[in-house]
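Got a structure for you, questions after.
One chain of protein is taken out of this complex; the other chains stay put.
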């Protein structure tokens, strides 16, 4: 078996030679364009603190739930990797555990990203295995110890034009203020307003959280007007800090047009701790419509990431905490669910609503038809489990024939793995090049059009959808 | 950027050269075969009146909801295009609006059809843009003013063997009588019996409509026997006028085996204006089974196009009326839904039931298994939003492995855009050639078999499924 870790310059291109040649040309037009990342989960403190990434395990395993979930599935005790706040006592041993199981991730999107990171960023050119683990660990350590591998330096190296984080409506945004006022980065870093926990009647600590929220405007927790006012106030604060969008991850994409009185009744149940699942869904549904209304007023782009069963495994939630690889997708329905919101706001000029899914069946059946009519609606990029080459190809195939190339959000890396950002955007650009090249060879698109479109998909569309100017 | 509008003779063929060569050969066998269009929405008056198509906007934009919905999504005020009966005061300006946004439709099935129409029928060889809009408008006008571009002349040019329209059960079918008795077309034009509005308890004007219906047999609106008799009578009238099939677009594909008494109870609620959504679904479900029974008697082929949320956007319905681009598909279920009907009539010799879907998930899961067992059931062609090359390929891939090539309806253009008929059938033949060529190269089908099958898919199967003789 070859021990050289290969990162083919032709990776993800079509297998047919003539189509590949066109894909290569198209990719060449966009490979060095700036990265626009309007939705992701990098912690802004990373840039403020600008500390070394520590070691290979800290950098690549501990926080990457795509990777450590596959180790968990293989029976590895992932507390040894420091998952969920467990002490990372022996990062080198953890790294060996992973390298010995490199075969588990072969073929996955994570393997592509990780190979890109190892070869391009970390200078590693050997295949991870039990025998090579220590050597690779040391090589990575050497790289991490260099100043040009600090987060800020990488930001510039990566060519990031804009990177959005995900933030709590009560966050003081101090890190963002520091970044804007004190750091001289080559691109923008902006917060994203994510109010989920303030709309989930069943979430732990809901009453206390709402009390803090309404306190920001001197209001009472049970008063719907104060509640809404505090949310609007928080949005204004985010806008002042550079926010471009809001993100929503409700249980379902259901929307309802509820009155203040109806919302207040549901809120009261949540505050009193006697809301049930039906109440929780109704309140989320009513608030989604309200958030759309606020977006029509203040101009923030609204993105929706619904229908995931969070923390599916109770014992893992207890052992490792949330976001540890066992959020499992659910079947989704948009056509009826979104109708109340869209009837109210779907044709309001300037309102942008990006709908994501991890249920691929809705692309051709619901999302492309909705985005092909409503000026507000854009089809979100493949997200999470379907953020991978074949799935992105299926997405394009399902959406473009109905809605063309201009009703989609553009690529979203959606990552907390800072180093994977260039790898993910590069993957997306390659898959788009492959898709367009096929259309050219099949006479469905002229090459000159494909050349314009791939630039638009990479930069123009996300700038337009997320109102980035430029 | 190239300004030449290209219509590649190799379009939609596989990218692999050897596979493409076989596809080219297969396509060559069917490209000039007659067009069989057993389901569509062209107005028969078009042929009776035989007037000029007016101008480019009238011809290509005003009535094509595939096109103008994408302009609407881009923020264009489509009343300027004359949509929904708005006066078309400045067709040239509307055409400019569209040409400046040609990029919006690139990659869609509409772009393929429109390019085919522009190049092949209208002699336009420049890419639409703001700068070329007037030139193209004038070229089209020149062509439309020629007598060989009148509807009847085109009918013969197109090589149409049969074209079905869609008609109201109370329509006098005068246009069809005129076409049959007075026009000398080279092919047949037949009506299709579409009773939806006579089964929808919640439709506007339901009571008045049923009164007119039952009046045709001297019956009372609330008497189920009279209601059914009037429907049967209307079917006989359609058969006499050449009808080959009935079309049904219920809310869901649900069927029920209801007694006369049960149906009469539901009908009474509809007539009294106090039916609810449950009643409406139940009545449609009961009537679908009754229509199957009628089909077993009178031999009309039954087609079902269910599960679309019609007129999704209330404000657009008010502004533009129905059929204006905001009918959005819904998730569909056939296995349980069709069981009552199929248990009663699914094995009756001579009964043909063609099931359409715009929820692609049911192809491999439900429709192919049903069509692979029940003699009555045929899988309908991809319809509406999924009437596009990649989607047709997915359909074949999902259906053929289970049900072969002989349990499908054949291509359905389903269009009210008369000029697009040849383009759509050509697209279908190319995609089928590509699909078959792959099977040949993969050793899954001998080439001699593929040569027979593509002819059968194009002509023999639709003739058999729709009982066209010949």
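Order of writing sets the labels: A and B. Residues in every chain begin at 1.
One rule holds for everything that comes next: contacts are C-beta pairs under 8 Å (C-beta built on N, C-alpha and C of every residue); 3 or more make two chains touch, one makes a residue touch a chain.
In this text the structure is predicted, and so the values were computed from the model without any measurement.
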With respect to the chain omitted from the figure, which of B:370, B:391, B:431 or B:459 is a touching residue? B:370
For the chain that's not shown, point to the residue among A:104, A:170, A:185 or A:207 touching it. A:104
Need a quick check: the contact residues on chain A for the chain that isn't drawn. 1-2, 6-8, 10-13, 15-17, 69-70, 72-75, 103-109, 111-112, 127, 309, 312-316, 325-326, 328-331, 358-361, 385-386, 388-391, 394
Where chain B meets the chain that is not shown, the residues are 14, 16, 18-19, 333, 335-336, 339, 342-343, 346-347, 349, 361, 364-366, 368-375, 377, 397-398, 400-407, 438-439, 441-449, 452-453
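Here, only the chains that are shown with their structure count from here on.
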Quick check for you: after a Cα superposition of chain A on chain B, what is the rotation angle, between 0 and 180°, in steps of 5? 120
Per the centroid of Cα atoms for each chain, what is the distance between chain A and chain B, given in Å? 39
